[in-house]
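Provided herewith is a single structure, encoded as structure tokens, for subsequent inquiry.
Only a single protein chain was left out; the remaining protein chains are all shown in position.
== subunit A ==
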Amino acid sequence: MTAGADDLILEITKLSKSFGPVRALREVDFQLRRGEIHALAGENGAGKSTLMNIIDGILRPDSGEIRLDGNPVTITSPARAQALGIGFVHQEIALCPDITVAENIFMAATNSSRALLMDFRGLERRSGEILRRLGDIDPVVPVRSLSISQQQLVEIAKALTLDCRVLILDEPTAALTEREAQILFEIMHKLAGQGISIIYISHRMVEIFDNCDRVTVLRDGQFITTMNVSDTTPGEVVSAMVGRVIDSLYPPKLSVGERSDEIILDVHDLTERNRFREVSFELRKGEILGLAGLIGAGRSEIVKGICKLEGEVTGEVSLHGRALRLAHYADSIAEGLVYLSEDRKGDGLFLDMSIAANVSALCVEQIAAAGGGLIDDGRENEQAERLGARLNLRYGHVGQPVSALSGGNQQKVAIAKMLSVSPKVIFLDEPTRGVDVGAKAEIHRILRDLARSGVGIVVISSELPELIGVCDRVLVVREGRIAGEVTDDEMTEDRIMYLASLGEQRPVAS
């Protein structure tokens, strides 16, 4: 299948961009057809963001050509990009939470308007028209009252107001549950049907293969290939992204013979008013236990409750048969129960502080010189270097700020921080969110190694393939209760979704 020049809306040839000595893009070609959903894949640092930021006018290319509808264009600013019909929905939601949906959607228009007074009624009417294309959102409520997925739709609505012909979506499903993501995909197909071309950036192969027409792969700032999704396989795309063949996406699970009856953690009748009730489960030695469920089902709340990070919890928690009395998260750390936050940048890491300081944050006393309260820099650096090597962390030196690392390496620092206290149980909340394919596989391997060495591992993930690929056993949480448990052959997306959403109006039934 070859595309005629007439159905190309965006054509990029030999685009290059350097930041000092770093060549972010090297003669990259990219072609977007009218009405197609085109996936852009590549590891972090492959040049996806640079390319998109050039298309959106945030960055200027050093050389190369951009043609829109066959005409060469120079995109000097995001405002110019919008005028040309290019809309960019960034990964991070950037809305004003206290003003209404309508005002957010027409922020740009309001800004360039010459009118003296706000035309609130007009805004409501026009945003109502756009929102009807996307789903059921009331234009007059403040953005703060919406869920994350609804906010994402508002971002898309914002891009659509500007007579948008090219829509760039940067990892839009990162913060969504599977179900919310499905709604987003339906909308994407609807928009594509209306002739809008969509550039879809994602790490998730399943999403690319279920929803996109073509996929372009970048690696190390270079164009690798563009393929029809129907002509390729996820394995082929991943190999193109990492430049080598990845034999298996997930490490091998425990065989039947390796399973142990020894219980590491025993949670009994854990209850917190309004959030979860009567949660009981056991974590056995050597296994990786998954917690599945829709966002808001209470998965994070349960593990944060166990660790005393938040909430007033009643119930019994015993570690290796001994009942724990924890008053504060510091006690939990001292007992060896640690929690890896789902929001790495928000509450997981100290971005402006050094790698070494981040790794030692859980227990600074540990790096103090014998007995005293004085930090021993040598010991602190040695700890970070040792754990960094164990996790295959790629960095310059341990005095570097964490903000200088890629997402995958930042996550490894967060994991190193957990390991610094030699934990007995680690609760990981979305451990591979925003992490590229290579680092993701490494993190999964690390988790398996830890489990084999006797550390209890509990993983929360909204990505079902990840839970199914990594965990030996999955508990499904629905509305604050354990709705069921799946192991072995039962561990399928359909079964988990059924348990997670049973009792809702439209169960995603098997």
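Note that contacts are C-beta pairs under 8 Å (C-beta built on N, C-alpha and C of every residue); 3 or more make two chains touch, one makes a residue touch a chain; residues count from 1.
The criterion applied here is as follows: contacts and distances are computed from a predicted model.
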(message) Since a chain is absent, check the UniProt entry for it and pick the matching name: "SDR family NAD(P)-dependent oxidoreductase", "ATP synthase epsilon chain", "Phenol hydroxylase" or "Inner-membrane translocator".
(response) "Inner-membrane translocator"
(request) With the full complex in mind, choose from A:83, A:118, A:141 or A:374 the residue touching the hidden chain. (result) A:374
(message) One chain is left out of this view; which of A:237, A:292 or A:357 touches it in the full complex?
(response) A:357
(request) Check the options A:145, A:280, A:403 or A:492 and report the residue that touches the missing chain. (result) A:403
(request) May I ask which residue of A:146, A:224, A:333 or A:486 touches the chain that does not appear here? (result) A:333
(request) State which residues belonging to subunit A touch the missing partner chain. (result) 309, 328-330, 332-333, 339, 341, 346-353, 357, 361-365, 367-379, 381-382, 403, 417
